[in-house]
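A single protein chain has been removed from this complex, and every other one stays in its place.
Our next item is chain A:
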Amino acid sequence: MLKNLLKYEIKATARIFVPFYLFLIVFSIINRIFISMNTSAIDIPRSIALGIWGFTIIAIFVMTWIVVIQRFYKNLLSDEGYLSFTLPVKAHHHVISKALTSLMWILLNFIFAIIAIAIITLNSDTISMLKEGLSVFQEMISQTGTPVFVVSIQFIILAIVGILSNLFKIYTAIIIGNLSSKHKILLGLGTYIGFEIVEQTIFSFLLVGIGYFGDIFDPNFIMHPSYLVSSLLLLICISLISASIYFFLSNWLLNDKLDLE
């Protein structure tokens, strides 16, 4: 059933995202052509085209979060919820299907943004600049004594877990907001800000703690070869914990506190 939910979730959202991606690619090609035409006669259309192009990229990222919120609320907690919650499907499968689909679009956003930038900027000069930058980055990482490969994988995992945690946090805030009969948006927003404050507070205490005990253990612990790997690992663990808390909280609320009006 999770497979079916995913199928319909992707169908429902693809009709919003795919046209945007197509538009972005087409506009990137138009920009590329404009830039390659070396004449000041098209200065104005060229800058307009570039403006629209930049605006599209920003719009895609902003729109994604609006779709995340709107889709969750509309499909589960408004009228459509009467169908969604009478399907023979576990509540957490609804949450998982929505989170995985959103994650997919967010990652695709980055991929398409990179493609769009590449279409406009890629030439022999920028490629060599890119190679140079990459080797500088590799050198920086290897100076810390850790393989670049490991750190890159860690960054990717951290990004994915971080996005999921944020999605579950938004979902939980929406569900809690919906518990209020009159001030749904206010309570939802307040809950989200509350979650952020709690997270930031715990995180700062953790950093201070690590700094304090790290100093006792070894005053130069920041220079330790395993410092980068272990701090990334710690961040991944923290994100995993918060993602799990929000996931179980949303699941519990949908199972035991659901009251569709």
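The rule we apply is simple: contacts are C-beta pairs under 8 Å (C-beta built on N, C-alpha and C of every residue); 3 or more make two chains touch, one makes a residue touch a chain; residues count from 1.
Convention: contacts and distances are computed from a predicted model.
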Listed names "Putative hydroxymethylpyrimidine transport system permease protein", "Acyl-CoA dehydrogenase family protein", "ATP-binding cassette domain-containing protein" or "Chemotaxis protein CheC", with the criterion being the UniProt name of the chain not displayed: "ATP-binding cassette domain-containing protein"
Among A:Asn75, A:Ser97 or A:Thr191, the residue in touch with the chain that has been omitted: A:Asn75
Option from A:Ile153, A:Met223 or A:Leu260 whose C-beta touches the chain left out: A:Leu260
Of A:Val89, A:Ala113, A:Ile141 or A:Leu189, the one touching the omitted chain in the full complex: A:Val89
Missing-chain contacts mapped onto chain A: 1, 4, 7-8, 12, 15, 75, 79-83, 85-90, 181, 256-260
